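What you see is part of a larger complex, with each chain still in position.
For reference, chains read A, B, C and D in written order, and residue numbers begin at 1 within each chain.
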Amino acid sequence: MSDQFKYKRLSKDDAAVLLVDHQSGLITLVQDFSPGEFKNNVLALADIAQFFKLPTILTTSFEDGPNGPLVPELKEAFPDAPFIPRPGQINAWDNEDFRNAIKATGRKQLIIAGVVTEVCVAFPALSAIEEGYEVFVVTDASGTFNEVTRHAAWNRMAEAGAQLMSWFGVACELHRDWRNDIEGLGSLLSNHIPNYRNLISSYLAKTSK
Amino acid sequence: MSDQFKYKRLSKDDAAVLLVDHQSGLITLVQDFSPGEFKNNVLALADIAQFFKLPTILTTSFEDGPNGPLVPELKEAFPDAPFIPRPGQINAWDNEDFRNAIKATGRKQLIIAGVVTEVCVAFPALSAIEEGYEVFVVTDASGTFNEVTRHAAWNRMAEAGAQLMSWFGVACELHRDWRNDIEGLGSLLSNHIPNYRNLISSYLAKTSK
Amino acid sequence: MSDQFKYKRLSKDDAAVLLVDHQSGLITLVQDFSPGEFKNNVLALADIAQFFKLPTILTTSFEDGPNGPLVPELKEAFPDAPFIPRPGQINAWDNEDFRNAIKATGRKQLIIAGVVTEVCVAFPALSAIEEGYEVFVVTDASGTFNEVTRHAAWNRMAEAGAQLMSWFGVACELHRDWRNDIEGLGSLLSNHIPNYRNLISSYLAKTSK
Amino acid sequence: MSDQFKYKRLSKDDAAVLLVDHQSGLITLVQDFSPGEFKNNVLALADIAQFFKLPTILTTSFEDGPNGPLVPELKEAFPDAPFIPRPGQINAWDNEDFRNAIKATGRKQLIIAGVVTEVCVAFPALSAIEEGYEVFVVTDASGTFNEVTRHAAWNRMAEAGAQLMSWFGVACELHRDWRNDIEGLGSLLSNHIPNYRNLISSYLAKTSK
């Protein structure tokens, strides 16, 4: 904290999304979210990337081994996105193709999510901050072994200057104003927040009378 | 417990499904499941009813008021099912149309889920047991205010002879043997258990090589 | 459980309410509910007793000592109810005035709540069952030191035949049919379930347009 | 932390209260507090604003849609307060009327609460800090989807310099000295902290003898 605090605010014109190692094997290691919650959060982030037309970069680690392939939903969501299967680097930032793909977007704000939090998210997040990027960690689209490893990872990233976000916060900060597309954002939220859909159902039932 | 225990086993030829008050307003009262988990569980049960072609009966309480309409997914899933909007009875069993709809199925095993557990599920469950039905409560497709009310409701129903199930247990007990339809059940599970889908993704990735 | 299960169902014509030792000092011992939740639950049960005009009996233990006086809200709610300050009996059932007050109601269904659960509720509950009363324990209007003592007390009472309820279940089972008094029950629920009030607020806002 | 730490202390002469989007629909999305606890916390904050005569500003987002109207208790509590229904801005700070209402108070300390924490609270909090305001977040009168989103939001705001408070801390820091109004503060606390009321009941019972 300092008196000259500057609100680094997500902008759809300056943000890119990095999805790191959401692979079918690795995801089964996640235990700090229920599997259903985690899947919903990751797909919500994917929908955000598409909705705001954010440049998105996918990367995986050893898809051919036990880590398993990128989950099919992400593959389908981003057919044309740069996809960097890393030959071995654990920190995606150590992979030149990955860094180049980011540079190629021209964006300075990086929205990062991945599995597992303390490695696949934290390592590139720290590297990116060091190189001057603004980093936004999507905490609920990133999973790990338990709450101890999660909180340790959050602390390390936050102390380095990363901003801890949720996918809902990311969506709202990018959208800025409902009037930019009421139906679009409403639909996105409705698909991923069951009680928001319930509110809409109740609302429509009444107004349709 | 007694020495002459008889395993009352769900049979797809003798079971019917009762979905009680899964309305958009009432569901927002549920706090003993995360909204995402609860939605998934209810829709899994609906898929089970369809997959096994179980007679299914829908009922609601005051759809036109704050309780809200039946959630649209259930409406769409069972377009031809008996649908009994109750004019006021809290215990659905007190509604003659509801009881008649059950009788019309000719089934003696009732799979019940609803909102909220201690009322919309427990009341008809107790009534049905009294009339000689075998009752199977789908605990994870039934929601309530908190864990205290849940456990009290479970105890009351179990003491009366209801069998506490999960939707996964219901599906497996009805299916009996994977060979009856491997792809069908696999698809149902894959749609509602993210980590089961992950297992399949990993498996397919390898076998496709 | 047995095949000849009989649904013992609360009836407003056969039920009485026993409020045992909800005293200002004893309530501060309760740790298995947040203080706010517990207060709301107890007052909801009081409102139920009034709404359904159930005979209600109050009793306390050593109001003049550290246990403190009956909480003022209950005093005000039942100015004319039998009030039995026990001179020393821990199990209220051991107090002849208390038993006589119950007998005088002519009711055979007893709805019991109190502080603390394993003593002030469980002891009279077990005694009442032994004497042939049907006992309904309002689990969420009864508090104790922690979840261990709560679950042990629940088990003891349930094994003896007590039915574990929540105040919401009690209200709904007594009311039977919304048409008996829609506004009355709606108002009771609205006062004690904030999200139910929210549903109504949303509903009214729309219909008033 | 630094050696020249300056205690930014709430002052009733320099603080204003911002209540952001406490709407009947949005509140049903809150899952990190029980509904009863959350309602009590919000109303306690409203009572604080009134008790200390703090300028209070209300704002909502799409009251006519599924978000629902401002909860009636807040409407009634602040009949003359500036009320800014935002036409679309998600960050209330992006609404000029809202900023002007704040400026018009002449206050530099902003006490903020709202639904949901990571958006309706965090966004204006960060904007306000950037503009030089001292920001105090009332954590327990602000709700969100779960503890993950809450802690991420807290971290983001705290790192920016917001002070995390509870409504009780706010009340006490504003009051400074019980002698300013013993009965007034005592009454406020008694209304919102059941065990404090219990202490008073026990106390009065004894002194009245």
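Methods note: a residue touches a chain if its C-beta (ideal position, glycine included) is under 8 Å from a C-beta of that chain, and two chains touch if they have at least 3 such contacts.
Since this is a predicted model, take the numbers as computed values, not measurements.
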Check your understanding: How many subunits, all of the same sequence, make up the entire complex in this structure file, 4 of them being shown?
Key -> 8
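Criterion: only the chains that are shown with their structure count from here on.
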Check your understanding: What chain is the most remote from subunit C, judged by the mean position of CA atoms in each chain?
Key -> A
**Study point:** Interchain centroid distance [CA atoms averaged], subunit A/subunit C, Å
**Key:** 48
Exercise for review: Averaged over CA atoms, how far is the centre of subunit B from the centre of subunit D? Could you give it in whole Å?
Suggested key: 41
Point to revise | For subunit C paired with subunit D, centre-to-centre distance based on mean C-alpha positions, whole Å | key: 34
Practice item. Name the residues of subunit A that each touch 2 or more other chains. Key: 193, 195, 198-199, 202-203
Practice item. Mind listing the subunit D positions that touch subunit C in their complex? Key: 24-25, 27-28, 34-40, 63-64, 66, 68-69, 71-72, 193-195, 197-199, 201-202, 205, 209
Review point. Residues of subunit B touching subunit D in their complex?
Key: 28, 31, 34-35, 146
Exercise for review: Would you tell me which residues of subunit A are touching subunit C in their complex?
Suggested key: 199, 202-203, 206-207
